[in-house]
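What you see is the complex with one protein chain gone and the rest in place.
To keep things simple, chains are lettered A and B as they appear, and every chain counts its residues starting from 1.
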Amino acid sequence: MLLQQIINGIVVGSVYSLTAMGATLVYSILRILDIACAGAYALGAYVGLFSYVATGNLLLSFLIGMIAMGVWGIFVQKFLYLPLLGKSPLISLITSIGLFIFLGDFIRLWAGPQIKAFPADLKLPFSGIRTENLTIMGVWILVLLTTAILLFILWYLITKTKIGLAWRATAQDLEIAKAMGINVNVVVAFNFFLGYSFAAAAGIMIGIMYNFISPTMGDVPAYKMLAIIVLGGLGNPVGAVVAAMLIGLIETLVGGYIGFFLPRDSIAFIVVIIMLLIKPQGLFVRKNI
Amino acid sequence: MAILKVENLKKFFGGVRAVNGVSVEVERGEVLGVIGPNGAGKTTFFNTICGVYNPDGGKIIFQDKKIQGLTPFQIARLGIARTFQIVKPFGDMTVLDNVISAIGINRYKSIWGSFRNSRVSETVDKAKRLLEMVELGEYGKEKAGALSLGYIKRLEIARALGINPKIIMLDEPCAGLSHDAVKDFIQLFKKLKKEGLTIMMVEHNMPIAMALSDRMIVLDYGEKIAEGKPKEIQGNEKVIEAYLGKEEEEDA
Partner (left out) sequence: MYEVVVAVNIGIFIMLALSVNIITGYIGQPTLGHAAFFGIGAYTSAILTGKYSVPFLLSLPLSGLVAGFIGALLGLASLRVRDDFLAITTIGTNFVVVAIFQYIPFFGASLGMAVPSAYIFGIKITYLGYLFLVIFLIISIILFLRKLEKSWFGLAMGGIRNNEGAAESIGIDIKKFKVIAFILGTAIAGIAGCVYAHYMTFISSVDFAFVTSITILSMAMVGGSGTIRGPIMGAIVLGLAPEVFRFAMNYRMLIYGALLVFTMRFQPEGLLGERSFLWTNINKLFKKIYSKKEIESGM
């Protein structure tokens, strides 16, 4: 039973880590708390769904959804966030919240307020594993595998490539990176493309896993992801993944075993508040201080 | 009569001994220059005296009162004012308000007192006089953040004077200033000296430091390697070596 819950928790945590990665990456470079990232999460799910209905190909749908949101990310940073750099953090926060509200309503007006689901004949590449003690659904394997692949790609890009090096320099100090001749605009665009495409992937996977998507599906993740990235140490991608897994596990275990008397979704915030009072810098201090 | 006595002051950051046992006495009314190569610990030394950092050892005695361990605002209230190497104006407030805010130093003590009107004529006049002194009289209504660097540095001095200090600590007052702005600063400095203020000054610009100081101390790697009148410092071998040695390091 415990093992089952742990696996549940890891699956939930994996999706959280992809969703939170968008917000983490944005914070690493621009020091902005991007709530609108959850808009890409929701919108990406819809684009993925419509692509699947149109093409019948799951992989293609993933790619279309991710690329569409990646491009949207480039657009958002160029016209919204870059010009707001250096202003008070409240300003970018309100902007990002405004954008998130706009996106949510846009989805409602475009696709309708009802819940939508992936077609029942959705063919997953994996079937589940069922033993007497454990159930591992096929979609979970999809989630774990996709998360692993995407995080690996991220790790590779950031640590082993030239643009990754530029990214790391910009994350440490944007002004100095600029002064050293790094094309910061390209780095920021790259950053948002990655982050938003990951959020889209997470949205699509959630849609498949729980068999519904809705215009408000981004509401809870928007704020929960903030709690997670703070827990992981703002701007620390590794920390974000660990924090996401941690929250996923705690939510599942506490919900499953203890029957918490406060809603599941407030667990992340309670953990964060307690943690911040003990260690105001976050669990993992920013790697590059 | 020493107004400020620093005894064996120490400040460490992890393994780095930024200030490693520095002692000095500052006489009332004198100008003490603090110089040293880059990274010598001059600003850390200042920050520790002003309470921004808690010392890891040693004593700071101001007017016979031990002040090490006090918070910056408590030390300010005792009469130590300072300016900042990287300027910290109250950018969205007017130049006049920047100075008025300092004059109210005693008003901030009580919650009730702090609700009283700050724009009484006595205060405003004093602020205007201080701005005149630093030659910013016409800029009273401008937002502090809109001024150029040289003007902001002068504003910081006016603000620091606003708390009616017994000693004023200037942290690199000439950093980043143009040649003309430095000349203006020297004029202002002479005015300050005439008022009888005790002044401690960190300054990287050697000729300025030598010209304006009555006495100087030289820091290197957190330690005091020389002390004396400017002429004595000029010829001091250890000082020359410290600066030259640093140059060689930088060339390497």
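Going forward, a contact is a pair of C-beta atoms (placed from the backbone, for glycine too) under 8 Å apart; a residue touches a chain by one contact, two chains touch by 3 or more.
The structure presented is a predicted model; accordingly, all values stated were derived computationally and were not measured.
Screening B:140, B:162 or B:222 against the full complex identifies B:162 as the residue touching the chain left out.
In the complete assembly, the contact with the undisplayed chain comes from B:105, out of B:2, B:105, B:175 or B:225.
Within the whole complex, the absent chain has one touching residue among A:49, A:64 or A:226, and that is A:226.
Along chain B, the points of touch with the absent chain fall at residues 50-52, 71-73, 76-77, 81-82, 84, 88-93, 97, 100-102, 104-108, 111, 113-119, 159-160, 162-163. Residues 27, 31, 33, 80, 83-84, 87-95, 97-106, 109, 223, 226-227, 230, 234, 261-263, 265-266, 269-270, 272-273, 276-277, 280-282 of chain A touch the missing chain (whole complex, contact as defined above).
FYI, only the chains that are shown with their structure count from here on.
Centre-to-centre separation of chain A and chain B, using mean CA positions: 48 Å.
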